[in-house]
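Just one protein chain is left out here, and the rest sit where they should.
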Amino acid sequence: MTEAVLIRQEGAVRILVNNNPAARNAITMGLYTGLPKALAEAQADPEVGAIVLTGAGDFFCSGGDLKQLATRRELSLVQRREKLEGLHTLIRAIRNCNKPVIAAVEGGAAGAGLSIALACDMLVAARDAFFSVAYVKVGLTPDGGVTAFLAEFVSRQILTELCLTGDRISGERLHAMGAVNRLTDKGAALTEAIALATRLTTGPARASARIKNLCQHAYGADLEAQMELEAQHMVESQGDDEAAEGIAAFLTKRAANFVALRDK
Amino acid sequence: MTEAVLIRQEGAVRILVNNNPAARNAITMGLYTGLPKALAEAQADPEVGAIVLTGAGDFFCSGGDLKQLATRRELSLVQRREKLEGLHTLIRAIRNCNKPVIAAVEGGAAGAGLSIALACDMLVAARDAFFSVAYVKVGLTPDGGVTAFLAEFVSRQILTELCLTGDRISGERLHAMGAVNRLTDKGAALTEAIALATRLTTGPARASARIKNLCQHAYGADLEAQMELEAQHMVESQGDDEAAEGIAAFLTKRAANFVALRDK
Partner (left out) sequence: MTEAVLIRQEGAVRILVNNNPAARNAITMGLYTGLPKALAEAQADPEVGAIVLTGAGDFFCSGGDLKQLATRRELSLVQRREKLEGLHTLIRAIRNCNKPVIAAVEGGAAGAGLSIALACDMLVAARDAFFSVAYVKVGLTPDGGVTAFLAEFVSRQILTELCLTGDRISGERLHAMGAVNRLTDKGAALTEAIALATRLTTGPARASARIKNLCQHAYGADLEAQMELEAQHMVESQGDDEAAEGIAAFLTKRAANFVALRDK
């Protein structure tokens, strides 16, 4: 049987590959269980500093399996709701993983595939890759948090257009909209994502986990609530060996060595 | 007596015209009652798939009637507050209408006219049309939700400037800021808006209503709350004939026919 998630390691970077290339990496039941499991393992592994999520071959993910979805109408509302938990669990696993997760998108990210790409902390995309909130084309409505993720950076006018038309936008346009960290030539997204991830692995791991948590709560947060969360993390950071090393290195004008301070 | 709202139909598109051209379509009492009524009729009419809102002649709306506003100081605070309900009712009627509403802006949208333009789901604007949070120029403060609508896509620094100066920005700049779906030459906004609306009328009507609801709640929403709303809409969509048709069409590589499935 084909593995739903292929797992590789390059230096301190864990690479997770959505592996269903025969169907442009459409989401499989195996991905729903396999990806959260792989993320949990990466989180627990002291050899992993950052994670890259990509698709097998030259495509990120074409979304849900329409043959499966066609049978959902025969289920009760409650049963259908239960089936959606697989995607929610996967999205939460990306958001709550305490190591940075970078999506590397070639080809396209459509439907729930777009939800997964935007759930990641950063996004590296090939210029010609396409992104589509495809659901409406088959009479469905968006899920997996994609409307929340898009609202973090696009106007309601554009959000509505993307969701009502399902039109594709290019990596280039998504970059102009401000959601792409590195725009690459075709075929170069994975290499660039690994380079960015590798750089992150040299940072302070525990401070980075706190930063991910802050970024996750920053949208729509009340200023007082966000300042309080920042303060809680700051007092922990101030007591951490990472800050002692970082400040000492700065004051003596040498490079900080955070890698030696990682949890084992 | 002049009708405050002119109503036309082109194919499945309902066109609503703010009609007070002698005063650059300044808001009339008739608009406060007439526009919500016209939107309710359009929502109830199975022949209507989408709505375009525009202004008579070559101007969208110059905002409130200053002669009327000048007399408000003689009213009590409670009476003034009641008078504001007309605008709130109008804004809510646009936001809560379950069919997409597209603003077609020529000339300008100022004060409450800007609130109305930004309350719509999408915005088509002539390149040289102007947009102004004009209130401060006459010693007033913004209303009709315009500060919330602008905050969906501009920085607090720019929001503050626009509100404290009342300066005009062009359709071209608003497009660069990301809130214009189609930027047109002067005189072409209505035609372009009708074309965009016509395209939306071929989509799945009930799924589109759910999508509008999702877009409305996406800003400032907690991720979990938004995923839950998406899930509730998704289980309904999965049981809808629209999804059966859309998925079947996709799997057999034919065009979906959603129009036949509209509520009658």
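As written, the chain order gives the labels A and B, with residue 1 at the start of each chain.
In this section, a residue touches a chain if its C-beta (ideal position, glycine included) is under 8 Å from a C-beta of that chain, and two chains touch if they have at least 3 such contacts.
What you see is a predicted model; the values in this text were computed from it and never measured.
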{"item": "Contact residue for the chain not shown (choose from A:A22, A:A40, A:L77 or A:A231)", "value": "A:A231"}
{"item": "Candidate in contact with the missing chain, chosen from B:L150, B:L196 or B:C215", "value": "B:L150"}
{"item": "Where the missing chain touches chain A, by residue", "value": "100, 120-123, 149, 152-153, 177-181, 199-200, 203-204, 207-208, 210-212, 214-216, 218-223, 226-227, 230-240, 242-251, 256, 258"}
{"item": "Footprint left on chain B by the chain that the document does not show", "value": "66-67, 69-70, 72-73, 77, 80-81, 84, 88, 91, 95, 135-148, 150-151, 154-161, 163-165, 177, 219-220"}
